[in-house]
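Every protein chain except one is present and positioned as in the full complex.
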Amino acid sequence: MTSFITEAGGATVAASGAPALAWLLIVLPLAGAAILLLGGRRTDSFGPLLATALSWGSFVVGAIVMIALLGLPSDGRSQHLALWNWVPAGSFQLDAGLLVDQLSMSFVLLITFVGSLIHVYSLGYMEHDPDKRRFFAYLNLFVAAMLLLVLADSYLLVFVGWEGVGLASYLLIGFWNHNPAYATAANKAFFVNRVGDLGLSLAIMLMFVTFGKVDYATVNAGVSQASTTALTAIGLLLLVGATGKSAQFPLQSWLGDAMAGPTPVSALIHAATMVTAGVYLVVRSHAIYDAAPNAQLAVAIVGAITLLYGAIVGCAKDDIKKALAASTMSQIGYMMLAAGLGPVGYAFAIMHLLTHGFFKAGMFLGAGSVMHGMKDNVNMRRFGALSTVMKITWVTFGLGWLAILGVPPFSGFWSKDKIIEAAFIGEGIRPWLLGGAALIGAGITAFYMSRLFFMTFYGEKRWEKGVHPHESPLTMTVPMMVLAVGSALLGFVLSFNSMFVHWLAPVVGEHGEEHPVLSVPVITGLTLVLVALGAGYAWYVYGRKEAVVPTLAPEGSLLTRAARADLYQDAINEGLFMRPGIHATRALVFADAKGVDGAAGGLAAMVGGLSSRLRQLQTGYVRSYALTMLAGVVAVLGTMWVMQ
Amino acid sequence: MSALPAFEAVAVDYWAVAPMLVVVAGALLGVLVEAFAPRESRHSAQVALTVGTLVAAFGVLVWRSVNHHSVTFGGSVAVDGPALFLQGALLVMSSVAVLVMAERFGGVGGDAFTPMGASTPGSSQEAAAAKAGYATSEVFPLTLFAVFGMMIFVSANDLITMFVGLEVLSLPLYVMTGLARRRRLLSQEAALKYFLLGAFSSAFFLFGAALIYGFAGSTDLAKIQSAIAQGTTGMDGLLVPGVLLLIIGLLFKVGAVPFHMWTPDAYQGAPTPVTGFMAACTKVAAFGAILRLVYVGVEGSRWDWRLGIAAIAILTMVVGAVLSVTQTDVKRLLAYSSIAHAGFILVGVLAFSKAAVSGVMFYLVAYGFATIAAFAIISMVRQGGSEASHLSQWAGLGKRHPVVAAVFSLLLLAFAGIPLTSGFTAKFAAFAPAVTSGGTAGVLMVIVGVLASAVTAYVYVRIIVLMYFTAAPEAGEGEEVVALMPSIGTTVAITVGVLATILLGIWPGWALDLAGRAAQFML
Partner (left out) sequence: MGDAAVTIGTGEQVMFWILAPIAVMASLGLVFARKAVHAALGMALTMIILGVFYIAQGADFLGVIQIFVYTGAVMMLFLFVIMLIGVDASDSLIETLKGQRWAAGLLVLGLGGILVSAVGSVTYGLSDGVAQTNTSKGNVPAMAELIFGRYVWVFEVTSALLITAALGAMVLAHRERLGKGPNQREWSRRRFEKGENLAGLPVPGVYARHNAVDTPALLPDGSISELSVSRVLSAREQTRSPLADLEAEDAIRAEIESGSER
């Protein structure tokens, strides 16, 4: 990077005043989860409302802290709140504390606000579910874990939140676990995430070796003394963690399947929590990445690949939720790309994350509303012409659609366009590749999102018999409206006078003025042209009155079929990892053996293959056991004897 | 021959060894109870006596022995910080384990032990004994003898004391392993295997002791240490083989690879409460002895043999973790997991620092309580009266017995080392010294350890998945899998295990502090 990095702002100070209340942010939803889970059926009546109220309470605390921070000078906004001395003994100390700063508070507000809206929405959506108390308990747990993740002051505590988010998502995705397919999806999400977790835990360990401690302050201060090799290794391992949680290539396979959960969960996972954790981790570790350019480049490349991958897959999906999931993957790819660009991109990555949080949550809730009206059908080929019967859903969804397309002046324009611009900054072939990917991605995004929008709301009615679409109740539509307002305006507000960039600057460092290889108006112009082309083509195929959308998916071209099959990711995983260990998998007599797939399952199968081979040593004959012992003795003694 | 000098008895610090004396007195009383008490009252009398003895011993330990740090009996017994800490841990854990052994499920399932050990499995005599309400209440004095041996083991400051301790603790375990009520042939086979291989490993230990005696001219750990420090001439060739053979003899007891082969068989065959007792307490005792041997006795020569043991540690972690993947029996699975844990603890042992001693001791306590509770739960889950130890039988347990499944999940998460459980703190406490003072080998071992624990975490999570997210098999054939209602004793045991798991995970400070203060060996 050739930019001038000004050292990240003032030193962190001990929290006082409102920021000292930050612990309440986590405790409120956590208490909700505890009350609902431990209280059992007694809390059935008021539980969901309590959970929602506590979530809003957390948002209010967040807002108060935010206001307090805004009242401080920009170098005093990073406040540390020591909680408790986790492992106090001797030379290895572990403290648990919270770090309240511009970055974490941005996340806190997004999580609590969008999370609370989703709570409200769920009140309507889950109204008839017999187990809704448990559902709300998990929602609260999810929010609490995510807040812990972003507020943690050390990588270790991040890991706690990280595991908590994984657990809560697992519980929520598998919430309807009476359906075996859903339970399988939950398993897949969990296993793939374990690979990511492994990366994170190795990174933490390596940090411990390199820096001696794993809190942000020590790590950031120690970066200048550490070797580049160590930093690159840490950066790559963190990236593995981030790809797992944020569904980035090559660990993205779980995201589509995770749509099995109730729709509000999808909204929560995709917009406000979970998938954003990877981006947060990369941005939070900016000091490491800035000192390890190779790792940083890897982040950008992973982002670029994923944004194209998600976009291509999104073009072929007929399941509205899976199409949205692919879009999330792609949009997170943009954020990763931005985060991999260094100081130029950090602020835009987070900004896009915030705007995306709003419009994607809005669209998911909209999709939920459509499903609610269509008797839980998710096949877009059986939708059509819904703009007439579901007006609120149509309008709110439409605003989200405009935002994700990046049409000015809606939110997406302000954040995504900046990322594309930033991707074009640099020397050599790099900006052309990264920028080109981002640019093409924008065009494809326009196509598949328009396809989704048109197939759902325009064209002719292709409803199944006996389906009478109707607008959803107010508890569902009000959150959608609020989010739609955010989708429309948030980008502009944040970009006004580069407000957000300046706000984050003390955390991630400020970058000097730099110029893309193409001039800014050209990039913006190109983007808009591509977007218009994509959307126009979608209109031509799916939107016009005359357009015929077959209710059964046509066989399609090779690419379409590949995209439908997630570009054969699962098949590749299977071929590479599963086949060799297939015997092992057979040896597993679990009823849920099918749940083991994807990359994690492949690795597991490899371990399993090794395992069943090693297992043959355990013959059951005591004389062969004794022989093994003897072999061990001879080996150890022999080696030591030779070495002397 | 000159006039004999008067015999001088060695000075004995009786308060220092009082806990051990209490335990052995209780064991002897137990034998008498077995001989004279009427059959109907034997079980309850034995349980009360055993638990009472263990609690009393713990009381004495806390009340008096802690102020009597001393090397007594002419240097053959060292009651110092680590010894007292581990003895205290042993006493508490074994009283918890005894509560599980006493479980009879209100007469529904019978206790875990065969009504008559001598009857042929499946014979009419066995059935008659069961019908007559016979019980092998001898397990309780046997348990006390085993505990006694373990306490000697962790305080042995002389190779001979150590060997006798090893045998005193092993012999009752061999017998108890063969006393399972159900699948008795498996149980008896396991006992025989355990016994034969145990004898085999004792031979290695003795050979090592002989070589070390040749080197140092004494079996006293302090004298061995000074002999190593002086570097006696000409005899050096005996040192390293001797040390390695000694350590190998001890590693057998913890189930380190490749001396682990007995573990899965014995764990599976033994009555489940005994398995819990074995897994938790034997590990404490054996690692206590290993710590004392390598830190007090042969620490000076560690550069000559450390790599060999490090290789064993790595192998142990890898094999334990990898093999746990394909297990289909819960008890075998936990056996392999205990092998992997032995590897993790070895990583801590090889760090050679005071922090490592406290980390290892903390790990042993954290692992022990969780293990006893886990096996207690396994003994509760039944199908048609016998233990449902096959994994497929656990499918869908979360639906029918949410509390049991939740507790088991918590314990599994602790084994996996998930933060905020004792397992995480313990791994941290054992691995951190290895990173800071273990050199390259230490870091390498820790990396392998983290990878291995990821593999085991996968295994544990799969059980959780099985319990919560898999439908129970159709109840077409056979009876439904149920978790029996435990008696107050088992409930207490499980509660203690769960509380320890949570407390040591969230608030480990006091325990680490205690272990840290107790981590100084005496000579």
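A and B label the chains in the order they appear, each numbered from 1.
Methods note: a contact is a pair of C-beta atoms (placed from the backbone, for glycine too) under 8 Å apart; a residue touches a chain by one contact, two chains touch by 3 or more.
Given the structure is predicted, the values throughout are model-derived calculations rather than measurements.
Within the full complex, the residue among B:Leu179, B:Ala266, B:Val407 or B:Ala511 touching the omitted chain is B:Leu179. Looking at B:Phe58, B:Phe145 or B:Phe415, the residue that reaches the missing chain in the full complex is B:Phe145. Mapped onto subunit B, contacts with the missing chain fall at residues 1-2, 4-5, 7-10, 17, 24, 27-28, 31, 34, 73-77, 116-119, 125, 128-129, 132, 134, 136, 138, 141-142, 145, 148-149, 152, 158, 160-161, 164-165, 167-168, 171-172, 174-175, 178-179, 207, 211, 214, 233-238, 240-241. Where subunit A meets the omitted chain, the residues involved are 619, 621, 623-624, 627, 630-631, 633-634, 637-638, 641.
The rule is simple: only the chains that are shown with their structure count from here on.
Annotation: 43 Å between the Cα-based centres of subunit A and subunit B.
For subunit B in complex with subunit A, the residues that touch the partner chain are 192-193, 196-197, 200-201, 204, 240-241, 244-245, 248, 252, 257-259, 261-262, 264-265, 304-305, 307-309, 311-312, 319, 322-326, 328, 354-355, 358, 391-392, 395, 418-420, 425, 428-429, 431-433, 435-436, 443, 446-447, 450-451, 454-455, 457-458, 461-462, 465-466, 468-471, 473, 508-509, 512-513, 515-516. On the side of subunit A, the complex with subunit B involves touching residues 85-92, 94, 156, 159-160, 163, 174, 177, 180, 183, 186-187, 190-191, 194, 197-198, 201-202, 205, 208-209, 212, 584, 587-592, 595, 600, 604, 607-608, 610-612, 614-615, 617-618, 620, 622, 624-626, 628-629, 631-633, 635-637, 639-641, 643-644.
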